[in-house]
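Removed: one protein chain of the complex. Kept in place: all other protein chains.
Right, chain A next:
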Amino acid sequence: MMMGDQFRKVEQYSPKSSPRGARSPVVSRQDSSGTLKTTILLGKNPSIVPSGPFYLLKEPPGESDLTGATNLMAYYGLEHSYSKFSGKKLKEQLSSFLPSLPGVIDSPGQQDNSSLRSVIDKPPIGGKDILPLTSVQLDGFRLHPGPLPEQYRYANQAPIKKHKNKHKKHKHKEGGPPSQETPVSEVGPDTHEKKHKKQKRHDDDKERKKRKKEKKRKKQKHSPEHTGGGMTPSQHGSN
């Protein structure tokens, strides 16, 4: 559109009728910042002549009230928000933001397939009206009396992740840190050291086994009888 307008204007200002002779017409531009001041000469030897005393002198950009040098927090009235968020120490957990929400919400959403990202990536099929349940549909919710099976009972609570420690101990048992291993080639005075280190390792293993047994006994005391198929609860009697 701009180009079309300029062409039309050029036709009005043809070189034959132009008051400026063979020189290009003066076309006012809205924003001339960053443009080079040049003059286009038409005629036998058309050329572009930079005008002004300095080569490649461009027009400076327009002055703006709002630049990066302005304190944007003050400009947009966010100082109170900034002091509010930076002053007090915000807790990391989601449960501190939603304290009244029941259940465990601090665990990652991917674990129990309850992530918001999955809702965005795979939105549920909607468009249908939400209707109350009919009597036939409600019959499907007839439950058997009694407590929930073990595997569903503590669904609200996070399972204890103790396998990390077990792996660490297991690794420690098998290989041991390389610095403690004595080289096979050393014989004589080092055999005494070897025996001493072996005894130490033996003692350490015994202690670890004792600690494990004590922990198991404590678990059995506090937890209900488990069949061996479900999660071990960390708390009891919460509901």
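The rule is short, and it goes like this: contacts are C-beta pairs under 8 Å (C-beta built on N, C-alpha and C of every residue); 3 or more make two chains touch, one makes a residue touch a chain; residues count from 1.
As a working rule, contacts and distances are computed from a predicted model.
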item	value
Undisplayed chain, where the name is taken from the UniProt record, one of "Eukaryotic translation initiation factor 3 subunit F", "Mediator of RNA polymerase II transcription subunit 10", "Protein YIPF" or "DIS3-like exonuclease 1"	"Mediator of RNA polymerase II transcription subunit 10"
Omitted-chain contact residue, chosen from A:Pro46, A:Gly62, A:Gly77 or A:Pro108	A:Pro108
Touching residues on chain A - with respect to the absent chain	52-54, 57, 60, 67-69, 71-73, 78, 81-82, 85-86, 90-94, 96-97, 100-102, 105-110, 115-117, 120, 130-133, 138, 141-148, 153, 156, 239
